[in-house]
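For this view, one protein chain was removed and the others were kept in their places.
Residue numbering begins at 1 within each chain, and the chains themselves are lettered A and B in the order written.
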Amino acid sequence: MSCNTCETQAIASLCDDIRTLRPLVHCITNYVTVNDCANILLAAGAAPVMADDRAEAAEIASIAQALVINIGTLNERTIESMKLAARAAAKKNIPILLDPVGAGASALRTKTALSLVEEFRFAVIRGNRSEIAVLLGGQGGTRGVDATGQATEADGETAARLAEKTGAVVAVTGAVDYISDGAKILSVSNGHPMMAQITGSGCMLSALLGAWLASGRAAARDAGRAEITGSDLHAAAGGIAAIGLAGEAAARAAGAAGTGSFRVALIDAVSRLDGRTLGEGMRLDAR
Amino acid sequence: MSCNTCETQAIASLCDDIRTLRPLVHCITNYVTVNDCANILLAAGAAPVMADDRAEAAEIASIAQALVINIGTLNERTIESMKLAARAAAKKNIPILLDPVGAGASALRTKTALSLVEEFRFAVIRGNRSEIAVLLGGQGGTRGVDATGQATEADGETAARLAEKTGAVVAVTGAVDYISDGAKILSVSNGHPMMAQITGSGCMLSALLGAWLASGRAAARDAGRAEITGSDLHAAAGGIAAIGLAGEAAARAAGAAGTGSFRVALIDAVSRLDGRTLGEGMRLDAR
Partner (left out) sequence: MSCNTCETQAIASLCDDIRTLRPLVHCITNYVTVNDCANILLAAGAAPVMADDRAEAAEIASIAQALVINIGTLNERTIESMKLAARAAAKKNIPILLDPVGAGASALRTKTALSLVEEFRFAVIRGNRSEIAVLLGGQGGTRGVDATGQATEADGETAARLAEKTGAVVAVTGAVDYISDGAKILSVSNGHPMMAQITGSGCMLSALLGAWLASGRAAARDAGRAEITGSDLHAAAGGIAAIGLAGEAAARAAGAAGTGSFRVALIDAVSRLDGRTLGEGMRLDAR
């Protein structure tokens, strides 16, 4: 079964909802790409707030519409803040996303990611193949923060298995992205290879998914569209398609100039994206 | 009374003075926009230095021409450094600016901002309406780091009241910016709405004001121009107009492309700005 046009447009419309809702997305993220994460959220119409001190992490999380935890440059201090924030968000049913950056590359990352997944029920876990494999108890073979190997349908199975195990929607992103809630597996084939030539493509996607989750949850509380778009699965797929489509536009606009211009154009494209364009360009499949 | 052409040009000339003076501006700021802050200072002709460890904060502050304290991603460690740096700067009469990012959004931010204002005499306090209201003892309603509501003349009163209370020049920035030393209220109506669609507009302004303060203080030590421009009030107004005018230029140059290009063009515009252009474009009023 392929997602039909109606479903696609309904999902894509969450893109416009973000600009109306302007969800506050609390990110505890790495200092490498934090500026890009803030800018991509603003470009999408959301409001970012970055706050990682243990003295305020819970308080900030509890006023947000989504919490994004990215372990890219984790440390003792921020790991504690991540847990305090996640506890506060969970208590208020605020969706939480985990980006287990570099899980498998060090014992600290693996242990931290596993313990977060153990303790909290995430709305979405998004990583590359290696990182997600590590969360499933595999080896992964992560070499720092980059994915290895080609995307295959096996990634969809990996996503489904971690989804089953954790109760989260799991996204294994790569050349083709696979998203599963354990029951269904969706794939998104938007995107461009240049996204792997800049830092932060994955982090920006995770941040952006915070806004999509907030938007999807809001839609779920409304009537009508809720049955199609009111799930974290569809919100995740929509957000993944959104940045992929923006990557395609950025490559067309600035790819020939180089990776610096591509990065600028990627944020440009997100800032100009609307639901109609996304609906037309989204390459989403279900099986 | 409206600032006359002569005054405006005198203030605007501080813009050129920065390039001659090349003031060293010590920023203890957040890791979200710190790169933008460094680049905007370099674009303006100043020299940034970012140093936040308690073991060196005082030493670095004491060799700077201005200190900028931004609590955007404050933590236990950096709060102590902010105080050590401020003490060192105060001892040497180096102007200090406070950007109380997100005051009102968490008890930690509110408490820290209030305690800084309590302990130190700032040359300038710059924030959005919510943040400044919190420093006055109000509620603010800050939702993280973004301002709410339309700019009104009431913002000028707010600025004046906090200025009276603290002895600082206070700037409430928004669609229209109000700056007061408690006696006079100036308003600046330069700027562009796209500035709110990128992260760091406020932080960059605060960093830039560090350079303007240094430049204004240097002018005050000189004869002649001192009576007009040698005040922190005028330096603050000039710096606010400068980034606003740069925002207008950036919107013309790159606004249609999107927010990523706008951000690049904003730094471009600051790097090309001179006193004559600023004097012609500055929309400064006094009442």
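Points to keep in mind about this one:
We adopt the following convention: a residue touches a chain if its C-beta (ideal position, glycine included) is under 8 Å from a C-beta of that chain, and two chains touch if they have at least 3 such contacts.
None of these values were measured; they are calculated from a predicted model.
When the whole complex is considered, the residue among A:102, A:127 or A:281 that touches the unshown chain is A:102. Summary of contacts with the chain left out: across A:8, A:70, A:158 or A:261, the touching residue is A:261. Interface residues of chain B facing the missing partner chain: 24, 26, 31, 34-35, 38-39, 42-43, 47-53, 55-56, 59-60, 63-64, 77, 253, 263-272.
In the full complex, chain A contacts the hidden chain through residues 30-33, 35-36, 72-76, 102, 105-109, 143-146, 197-200, 257-261, 263-264.
Just so it is clear, only the chains that are shown with their structure count from here on.
Rounded to whole angstrom, the centroid-to-centroid distance between chain A and chain B, based on C-alpha atoms, equals 34 Å.
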